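All protein chains but one are shown in place.
And then chain A:
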Amino acid sequence: MSSISSKRLAKELKEFHSLNLVGVTLLKADDFKQWLVGIEVMGESLFQNEVFALRFTFDSQYPISSPEVVFIDDGVHHIPPHPHVYSNGHICASILGQEWSPVLSVASVCITLQSMLASCKAKERPPDNDRYVRNAPLSPKNTRFHYDDDTV
């Protein structure tokens, strides 16, 4: 792992603790390869009082290349039923793909996803869920999503 990504993640980790984001908790961050983050939607929403787990996987090119971010189902947490979240945990969000910018960070991704969940109007899977999940690559970074919804 290159020093840039380690350095940057070390800094992010430090800031993460000092930020004390509401509803975002670091579950596991032992190394600079994979982090687990718990997110909870605050305020009134369809997902009130539910905690979900996000898995961030960083490659050596981080932050130039985007992290791989998926919801995970580990028994305790489950994958939120949301029109932009596939049942395998893959998330269709432009900032994780095409619109990733190196200035974004783990914290900003969490906040964006938090608001994505908060604005959810119906607990349902994407319309092409079955087809996608059947053929999905292991990492969502290998999927070319078509971002069609600008409202969230």
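Heads up, the rule we're going with is that a contact is a pair of C-beta atoms (placed from the backbone, for glycine too) under 8 Å apart; a residue touches a chain by one contact, two chains touch by 3 or more; residues count from 1.
Convention: contacts and distances are computed from a predicted model.
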Ask   = Which of the following names does UniProt give to the chain that is not shown: "RBR-type E3 ubiquitin transferase", "Vacuolar protein sorting-associated protein 16 homolog", "NADH-ubiquinone oxidoreductase chain 4" or "MIP18 family-like domain-containing protein"?
value = "RBR-type E3 ubiquitin transferase"
Message = Just to verify: which one of A:8, A:77 or A:141 makes contact with the chain not shown?
response = A:8
Omitted-chain contact residue, chosen from A:72, A:118 or A:133 = A:118
Query = What is the set of chain A residues that contact the non-displayed chain in the whole complex?
reply = 4, 7-8, 11, 15, 18-19, 22, 42-43, 61, 63-65, 95, 99, 101-105, 107-109, 111-112, 115, 118-119, 150-151
